[in-house]
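Note that one protein chain of the assembly has been removed; the remaining protein chains are unaltered in position.
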Amino acid sequence: MRTRAETESRSIAIQASVTQTIWLDLSVAALVLTAASGVPGLALGRRSNAAQGLASLLVIAGALLGELAAIAVLGGAAIETRTLPGPLSELSLHLRLDPLAAFFLVPVYLLSVAGTLYGTRYWKQTEHPENGRALRLWYGVLVAALAAVVLAADGFAFLMAWEVMALAAFFLVTIEDDRAEVRQAGWVYLVATHAGTLALFALFALLWAVNGSLEFRPMASGAGTQGATSALFLLALVGFGFKAGIVPLHFWLPAAHANAPSHVSALMSGLLLKMGIYGLLRFFTLLPAPPPGVGMLMIAIGTFSAVYGVVFALGQHDLKRLLAYHSIENIGIIVMGMGLALVGVSAQQPAWVALGLAGCLLHVWNHSFFKGLLFLAAGSVIHGAGTREIDRLGGLGKPMSRTAALFAIGAVAICGLPPLNGFVSELLIYVGLFRAGADGASRQWSAAPLAAPLLAMVGALAVACFVKAYGTVFLGPHRSEGAARAHEVPRSMLVAMILLALPCVTIGVFPVLAMPALDRVVHAWVGAESQPPLLGQLIPWTPIMGMNAALVAGVLAASLILGRRFRRRVPVQTGTWDCGYVQPTAAMSYSASSFAQLLVDLYGWLLRPRAGHAIRTELFPSRQHFHTRVPEQVTEFVLAPLWASFRRALAPFRALQHGRVQLYLMYVLLTLCILVVLSFPIDEAFVRFLGWWGNGGVHGVE
Amino acid sequence: MAWNETLPDMVTPILHISVLLLAPPLLMGVINKTKAWAAGRRGPPLLQLYYDVFRLFRKDTVLSRTTTWVFRAGPVVGVTAVLLAGLLAPFGAFDAPLSFDGDLVLFAYLMGLARFFTAAAALDTGSAFEGMGAAREVSFASLAEVALFVAFVVLVRLSGSLSLTPMLHAPMTGAFHGLPAAALLLVGVALFVVLLAENARIPVDDPNTHLELTMIHEVMVLDHSGPLFGLVLYGASVKLLLFSSLLLHFALPFSFGAPLLDWALFGVGLLAVAIAVGVVESVMARLRLRHVPSLLIAASVLCAFGFFFTLA
Partner (left out) sequence: MNFSAANLLLIGVLLLNLFCLGTSRIRALIQAAALQGVVLGVMPLLIHGRVDWNTGLIALATVALKGNVIPGMLRRALREAQIKREIEPLIGLVPTMLLGALATLLSIAFASGLPLAPEHQNLLIVPASFSTVLTGFLLLTTRMKAITQAIGYLVLENGIFIFGLLLLDAMPFLVEIGVLLDLFVGIFVVSIIIHHINREFASLDTRRLASLKE
């Protein structure tokens, strides 16, 4: 019985030797084009808008090439590995475009095109002369680094691309570094990403020790003890978990996403987080078998992450922080799917593997699309109305009707409601979870379906949160001046959002379109000897598409009938019924915090909301101030006290840091002397010196 | 093929759809009549809701200036989604017109879609009343979903199938003794609680009151008028029918074998459920809002016990 490693390496070797295709070349060309997109802007000066057009063109060109290559490989083109010489003879760079990589490349390029189109008006060079060029430069570098991470086929190339990606994202997050909260968010992000990279260095070092090389090829089944594989898994979980935003390693996410420019947030949420998921998936292809219990652990972690994310999202007043917490929730769902696939591998049930992995992967795509759309729409809101605070917006649905419609599409998609795409990926995960508990399957996996009700709760809470967000931002009265003066966004921004809304609707209404790609990636991930069933056999898509069509048709038909009815008998327009108040104001309408109050109270044990000063009740009440906020748990209750205790413990050593250069140099000399004394046989030299002295000095020796 | 052999294949779906479309307002009438009799009154006619809906469809509409297309979409999507979900739920001993693996998820999420648009329509008016109702509705629904899905998990485990029709027919077709039977009983009780919660009946909500402190569903639709309000009332009754039909599989899990008798049994069962709801509404008072989550969590816990019983 051949091991998976042998089969895999043989097939790759055969393919590499036979085919010399253009797809990898196209991917590399795409990478170079996008990386270089921001460079012409550096030469063209601060006041010209020409550079941004050029940058967009380069990104679009690169994206077209990249998408072409990715779709070709997903469609069945051969896989090719390319080796480039590296700095040392043992360290060379390997690049490979296989189905898993191609799958992740598709949203990378689509989101980059949408973002760059959006950025031409959102971050117009003439409006942001001091940081526009830097933004476009790092944007291109980030997109290229994302593609490079996915194309890397050995640990060294992977780590290099990973670091470039992390640093480019750092520079993008801190692009408006004149604001204190942006700097703070940037520092926290930098610390978190480097903590993760540290774990990844350890991971690859251990992998080299166990596997014998840094190349991404599956380990032989006997290699590495149980302890070694468990250690590898923990390192991978921590390292990739920091990047993906798995609770409790997510603390950098909300601040970084909220303070970055909106199209950068879209890129970070849609793509950067997914690189953590990609890393985990790639890692599991290297292991011969997942360590026992890993699948259930991942399902548990994913469920906890999802619940945590959505509950915290309920308590947010800032539109972009709310979306960031929903990213944490969706990453939790993706990890649940991955866990289900791992359970399937351990239980040797190919159907579960197919369903779990397909759910995980499709949710990666879906989340990129609808979260990207939501962040761009949030950016449009900020652009149009000038503020991020939900409770200061309202009634934007009238002046910004197109943005409102696109946000509605994103909101329905993220809640996982039919007929849009979120439902399809969640359906795959649900069916997989149910199957794991269905028949007389072993008791070991029977706890898995309990994740399904929690997933349902997450979905219902997401509905609550997005009804709140959509309702408070776009519906109801204007709650502030900015909202009253809102205007619709320019066409390029709308086009970018439509570009992302199209896949949401298409994959949702016609799920079969995504199934061939998913099947190919599932087959590639599982390896050659196991044959998971096709997704079309596991879930009948035709009745679902029929229901979707019926839903859309029914709603359209009813709308047409109602429309005709309203044209014949025009409705009377009046004010909202207000129980007879003489002067209703916008402050009387339900705000977002009021909407969420019931749930925030229900989950108060987890959220621990903080309220401002208590309201003073007087005869003639004066102007008072009240605010509530939900603190970020991990930062404020775990990390900050830990850091404060470190500072207290190490405070005595502060005396050494007095700022005087001379004494610092003396420290160096002191260390040097100590080292010399320790390494040099002092007594011998002393004896010889005395002897030398006695013999009359230098010339006496001869 | 002979004419009377093809007939049963088409009759069941047609009857299903007819019952789905026509029966719901009757159930509401039965509930109201039961409550009236329990209070010593004569009460409205059984067909009152039909009259109401037709009357509303003939009336003009008044729209608030604050609203957008979402306000009009709310009732439309609500009714369409709920009716489509009705195609997935089996009535009595008969198969649903549409049945496939994974349709239980579609069923629950179509209800979710209806809820999303109804709540959004409520927020569209910008009124504090509707906002309050919408907030409560979505909050309690999150807990009701958990209970519903745990019930589904139990059914999937017992029936070994992933489609609503075989799942809900499992109590009827399978021979369950001992612990699995207890599991079914627990699930049935929990589903009754979910029915009360999702359809805004006492003890979760009071459909008769118009005081904002006590309203959930009633206040969400305060500003709707004319045909839109008619759709809202109709949609609410269809939802009640669907949850009652889910419950009936636990309450009356047997079949006579003959189609006519089975339909009659289903009809009687629906009436029984409606009367039971009416009795519960007459006997109990509404729970304080802060106690409603406890009730729903209790329902989920009951279902979870059922799940653990099936593991044995």
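Labels A and B are assigned to the chains in the order they are written; within every chain, residues are numbered from 1.
In this text, a residue touches a chain if its C-beta (ideal position, glycine included) is under 8 Å from a C-beta of that chain, and two chains touch if they have at least 3 such contacts.
The shown structure was predicted, so the numbers you read here are calculated from the model rather than taken from an experiment.
One chain is not displayed; in the complete assembly it touches the shown chains A.
Only one of A:585, A:617 or A:662 touches the absent chain when the whole complex is considered: A:662.
For chain A, the residues in touch with the chain missing from this view are 657-663, 665-666, 669, 680, 684-686, 688-689, 692, 698, 701-702.
Quick note on the criterion: only the chains that are shown with their structure count from here on.
With each centre defined as the average position of its C-alpha atoms, the distance from chain A to chain B rounds to 38 Å. Taken together, the chain B residues at the contact with chain A in this complex read 60-68, 70, 72-73, 76-77, 79-81, 83-84, 87, 98, 100-103, 105-106, 108-110, 112-113, 115-116, 119-120, 122-132, 134-136, 138-139, 141-150, 152-153, 156-157, 160-162, 222-223, 226-228, 289, 293, 300, 304, 307, 311. Taken together, the chain A residues at the contact with chain B in this complex read 394-395, 397-398, 401, 404, 408, 411-412, 415-418, 423, 426-427, 430-431, 434-435, 437-440, 443, 446, 449-450, 452-457, 459-461, 463-464, 466-468, 470-472, 474-477, 538-540, 543-544, 546-547, 550-551, 554-555, 558-559, 562, 565-566, 569, 571-579, 586, 588-590, 594-599, 602.
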